[in-house]
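Below is a structure I'd like to ask you about.
Removed: one protein chain of the complex. Kept in place: all other protein chains.
For clarity, chains are labelled A and B in written order, and residue numbers in each chain start from 1.
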Amino acid sequence: MFYREAGQFKTSYQSDQAVFPIFQDRVFIALWLLLAFVAVPLLANEYLFRAIFIPVIIMALAAIGLNLLVGYCGQVSLGTGAFMAVGAYAAYNFMIRADLNPLICFLLGGLSATCVGVLFGIPSLRIKGFYLAVATLALQFFTDWTFSRIDWFTNYTPSGSIAVQPVEVFGFAFDSPLKKYFLCLFVLVIFTVIAKNIVRGRIGRSWMATRDMDVAAEIIGIRPIYAKLSAFAVSSFYIGVAGALWAYIHLGSWEPLAFDINVSFSVLFMVIIGGLGSIVGGMLGAAFITLLPLLLNQLPVWLGFSMSTAMVSHLEFMIFGALIIFFLAVEPLGLARLWQLAKEKLRLWPFPH
Amino acid sequence: MTITQRTLGSTLLKVDNISLAFGGVKALTDISFEVKEHEILAIIGPNGAGKSSMLNVINGVYHPNNGSVTYKGVQRKQMRPHEAASQGIARTFQNIALFKGMSVLDNIMTGRTLKMKAGFLSQCLYFGRARDEEIEHRLKVEEIIDFLQIQSIRKTPVGRLPYGLQKRVELGRALAAEPELLLLDEPMAGMNIEEKEDMSRFVLDVNDEFGTTIVLIEHDMGVVMDLSDRVVVLDYGKKIGDGTPDEIRNNQEVIDAYLGVSH
Partner (left out) sequence: MGFFVEVLISGLMAGVLYSLVALGFVLIFKASGVFNFAQGAMVLFAALTFVRLLDILKDTFAPIMLSLLITIVAMVLLAMAVERMVLRPLVNQPGISLFMATLGIAYFLDGFGQTIWGSDIYTLDIGIPKESIFILESVFEGGVLVASEDLIATVVAGLLVVTLAIFFQKTRIGRALRAVADDHQAAQSIGIPLNYIWVIVWTVAGLVALVAGVIWGSKLGVQFSLSLIALKALPVLILGGFESVLGAVIGGLIIGAGEKLSEIYLGPYVGGGIEYWFAYMLALGFLMFRPQGLFGEVHIDRV
């Protein structure tokens, strides 16, 4: 009975079209923001920041980006790793060669990823579904190869891997986990708001129309080239920025393999498990996929027996695989839908009916 | 139902010698007819006669092998779908082409796409022009929802609606574009008498209030005879009749091919 809409009337289209038209939703969001901006910084320790919060936030950004492309626009892409790599390497090169403000470099990394994204998107004008997935896979491999072979990108380091200093903006260094956390959090919040605005407007609708029936969409005037390429562009911007953040804030040093096809699969899983076509889903999926290995690592310790790390990673694979199938079969709308159902239950709780 | 005399305008659409073949299959052979502004034209014929293909040619989904389409005075060898849309042609489909993942409201809003001009930045921030446009077009869409009497289902995902209501929503989406030429492909298929009456009323109202020119494909002869100003008959891709409903009713070739006689 807590989640009732009864009595909440809307007197203007504007209020009806708000992102959170229901009062209780606004309460939830306020609580989450309070949690994120106040509770976590006060209560978390360094390990939690480094191992959980920062990676989850950055991956959530990537997952939201991929969801825009796959969930909202229906274009399957297995090139996420490549976009992150482009974002990371571009940011690095702008930092080293142009010596710009790091935040600008991250955005430029995103823009570089956008250019590549539009290129990746060109096949989508002729092919779709799983053939498109294969095409993006081709470009992913090609990008892998480019970054490992062409030394200019790594500034000719002999080892092929890059190490960076902590990010410094106008003399303020983001060197502690707490500061890194806040930086990522701000970026995520801003990008989430923008994503939400896009999907509820004309562009978002044209993406969803293209996803649902692209022939009909074209007939009502939605040009596939604009819809599809804009989805690739925006999506890869998000993923590129996420890549730059991942490299600079989370990893600190990386080599090309850090962004290979396994990353592409990871983010795709986040999107599927979290829920296709849902912004919240991206975040839930990112949290889930990041936390699961950690949980699995701790589980044997809690239960009192030991398991080799190899075994743990095998189990991880098995559980991921099983979960993908489970979600696709049982709840294709993922964790986001489960969250919605929970809210529906709240309409009645604690009453039985 | 009686039709009041309307003043018809000049020729809005003219197709000349359209031929269309898929591989060896001749879908349309040398079809020519014209449609005047504000007119309601029905295309009838047995299944497989090429009626849907004809609409597809007008609207740019299929490109004819021969012939031309002249719309609003501009002659084209072939139309492109989004060009057709921006020129004011809208249509519905035989096998409903709605966006199943979106609500009724969103589906009809997509019909307004061409009229929404706000830029990307404005959309990202949902500020200024983008927000004003959303509200302005929402108003128009609500008018259509009122007209079609589907207020109670406006937030329902269309995939969940029964067939008859889906057809109505599809009509709504076509109307949202404020078209000058409306192509309806079997808009009453699968409906019972009451639903057909509702749909017929909508079609007539659209033609009356907005002056929209309508080309419709329909199998129900009662509807065709009552609604249309003129009828074109197709059979095996060829035109075998073109005239007022009364003329067609008495055309022997049409009777042999399609209408049949009552014994």
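Note that in this section a contact is a pair of C-beta atoms (placed from the backbone, for glycine too) under 8 Å apart; a residue touches a chain by one contact, two chains touch by 3 or more.
Treat the numbers as computed from the prediction; the structure is a model and nothing was measured.
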Query raised in the report: Of A:Tyr131, A:Phe186 or A:Tyr226, which one is in contact with the hidden chain?
Result: A:Tyr131
Report summary line: Among A:Leu66, A:Leu139 or A:Leu335, contact with the omitted chain is made only by A:Leu139
Report task. Tell me where the left-out chain touches chain A, residue by residue. Result -> 76, 123, 126-127, 129-131, 133-135, 137-139, 141-142, 144-145, 148-149, 215-216, 261, 265, 268, 272, 310-311, 313-325, 328-330, 332
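Here, only the chains that are shown with their structure count from here on.
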Report task. With chain centres taken as the means of their Cα atoms, state the distance from chain A to chain B in Å. Result -> 42
Query - Contact footprint of chain B on chain A as seen in their complex - result: 12-14, 17, 194, 197-198, 200-203, 205-206, 208-209, 211-213, 215-223, 230, 277
Query raised in the report: Once bound in the complex, which stretches of chain B touch chain A?
Result: 59-61, 81-82, 84-86, 90-91, 93, 97-102, 106, 109-111, 113-114, 116, 118, 120, 123-126, 130-131, 133-135, 138-139, 142, 173-174, 177
